[in-house]
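Every protein chain except one is present and positioned as in the full complex.
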Amino acid sequence: MQTSKTCVVVGAGPGNGLSLGRKFTGEGYSVALLARNPKNLANLKSDLPEAHTFECDVTQLGSTQKAFDDVRQELGPIDTLLYNAGAGVFGSIDDVDAEAFEQAWRTNTLGAFNCIKTVLPDMRSQGGGTIIIIGATAAKRGGARFAAFASAKAAQYNLAQSLARHLGPEKIHIAYIVIDGVIDIPRTRQRMPDKPDEFFLDPNDIADAVYDVSQQAPSAWTFEFDVRPYCETW
Amino acid sequence: MQTSKTCVVVGAGPGNGLSLGRKFTGEGYSVALLARNPKNLANLKSDLPEAHTFECDVTQLGSTQKAFDDVRQELGPIDTLLYNAGAGVFGSIDDVDAEAFEQAWRTNTLGAFNCIKTVLPDMRSQGGGTIIIIGATAAKRGGARFAAFASAKAAQYNLAQSLARHLGPEKIHIAYIVIDGVIDIPRTRQRMPDKPDEFFLDPNDIADAVYDVSQQAPSAWTFEFDVRPYCETW
Amino acid sequence: MQTSKTCVVVGAGPGNGLSLGRKFTGEGYSVALLARNPKNLANLKSDLPEAHTFECDVTQLGSTQKAFDDVRQELGPIDTLLYNAGAGVFGSIDDVDAEAFEQAWRTNTLGAFNCIKTVLPDMRSQGGGTIIIIGATAAKRGGARFAAFASAKAAQYNLAQSLARHLGPEKIHIAYIVIDGVIDIPRTRQRMPDKPDEFFLDPNDIADAVYDVSQQAPSAWTFEFDVRPYCETW
Partner (left out) sequence: MQTSKTCVVVGAGPGNGLSLGRKFTGEGYSVALLARNPKNLANLKSDLPEAHTFECDVTQLGSTQKAFDDVRQELGPIDTLLYNAGAGVFGSIDDVDAEAFEQAWRTNTLGAFNCIKTVLPDMRSQGGGTIIIIGATAAKRGGARFAAFASAKAAQYNLAQSLARHLGPEKIHIAYIVIDGVIDIPRTRQRMPDKPDEFFLDPNDIADAVYDVSQQAPSAWTFEFDVRPYCETW
């Protein structure tokens, strides 16, 4: 029998994805982790055995619909969607070709569109829901070396804002978290071996902030919030 | 013996001020409520007997320093400052004279400057602290009928952002909450008798959101977050 | 012999495209008008016989490269690029399917990327150039009924900002005009027959503003500017 709420984490990797899954599991949610790469899913499953894992390519509407159908079948209707998928395509316009430019948009923006299109009927039939998109400072600022990433993140942000205005009155809470800084995962530590601990955002702390916003009462919903390490220069 | 943390709420009235005081009291803080008007303070004291009340005109540096000295004497060093003072001077440039225009700035902006100047030594000597400023959408948008209020709130917002950048590395967390909508207090209910309940922000929900941010781990501090009712048109 | 400067207007229709073409022609530029639709091009040619017209589908890199090669062959190296292409896909997420959502991005954002990629070598070999992108308020605000358009325009805006930072030092001036309102063309007049003249933006006035920015001295280049009718409510 399905009693707990269901949370889907899209774009589950060893950083935010795992921490979000762990946090929402710990708070009593049934958690589905979606990722494209089966090996990543196997690793996540071994780190968080309570989670349910599903292969999904969010840039394909068919793949997305199938994964969400499977989630519903296994865990019941979806209450919370945390969209963490995002291709980090970095570099200036000279470094990025049209294909990579498009890939950044497909993963960050079109994937969010596809997932949200797919979960809306569920949330509507339940009288509400929560969708939080994991964003970045690049959504608010087009840096010289972020031609593709900043463009895709801005597209994702404005989509989120449009949805927040459109879906709020249906009690579907849309929020966007602007992550400003480098997340503490093995890959970033290896790339920046000289940085002290406090340089990094702890993904567990990000997950706590996301969880807090997901629990807000509807009289005072947050749409946008930023997080950064206390010692970040910004 | 002083064991609990001390939270000062500046600009304490029957809405946010009381709810913030109640929330932080409930979470174990010693709470000082500061207001200019002794009658308001007496009402607050009767609503929240655990709170400590202090008269203070934040637009006067001397009055501010005296009030904070009294708080320290009674409750020990200050950990958390919640700045809620704010003169709501509304109208276009045709409705507002130079005096009212100045008053809006003195209460919203200069008062925040004075209070923060005054608590900084305390927070520094303790190795950190938390300052959250209660702002409004007018900080981000100068509407036609908000010549004074939007100007003052923008001044308050940019001051807060400057402080966040400057004080973050000293582990002093500055945050700014953008309240978008009308708060549910007797005065606003009387002015808008036809509005349904869900039109209003519940100040207790605002206080919950402020409290969540005040407890964030320093690897993922929020500077800015907005709150509005789910059915708000924005 | 090629003596005048060459300006390419991409996305030439009966509004901004024609007015930009006319303005830059009048100021002594050789003007190339690019559009996908041959019938539109024929109409433009009859309205502005001095212009040179070229078929081009900017969402296809190959088509874009061919069109710009033809422009260069006929008119010499390109000094100024005015990007006016933009699919106006309107409606909330409920009104827009994944295909239309993608089309909005391809025309507004990917097309700009393709054109700019293509002209950069020209501008670099000449030691500079000017690129002005015709944007809209939706770039800065995700309205409920603008899920696709606001997302695409934000993507376009952040791309432009990244380019401005990256290419400024090479004396390539990138600017973004935020058009706030409805442009006066036969189609909009028919759709809004009751609106008075002053409700509309005159595309000739937009062209004047774009021209002014294109002529700025490099010590004081504008990146972003908005235009709206004096009586617009915003």
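Worth a mention:
Each chain carries a letter (A, B and C) given by its place in the written order, and its residues are counted from 1.
One rule holds in what follows: a contact is a pair of C-beta atoms (placed from the backbone, for glycine too) under 8 Å apart; a residue touches a chain by one contact, two chains touch by 3 or more.
Since the structure is predicted, the reported quantities are computational estimates derived from the model, not experimental observations.
Contacts of the undrawn chain with the visible chains, over the full complex, involve B, C.
Looking at B:Val8, B:Cys56 or B:Ala160, the residue that reaches the missing chain in the full complex is B:Ala160. Touch with the chain that is not drawn comes from one residue among B:Asn37, B:Ser92, B:Gln215 or B:Thr233, which is B:Ser92. Seen from chain B, the chain kept out of the figure touches residues 61, 92-94, 98, 101-102, 105, 109-110, 113-114, 116-117, 120, 138-139, 141-147, 150-167. On the side of chain C, touch with the chain left out of the figure occurs at residues 165, 168-169, 171, 173, 184, 198, 200-202, 205-206, 208-209, 212-213, 216-234.
Everything below uses one rule, namely that only the chains that are shown with their structure count from here on.
If the chains shown are joined wherever they touch, the resulting network is a simple chain of contacts running from one end to the other without closing. Relative to chain C, the most remote chain by averaged C-alpha coordinates is B. Look at where the CA atoms of chain A average out and do the same for chain C: the two points lie 33 Å apart. Work out the mean CA point of chain B and of chain C, and you get 45 Å between them.
Listed for chain A are residues 165, each touching two or more other chains.
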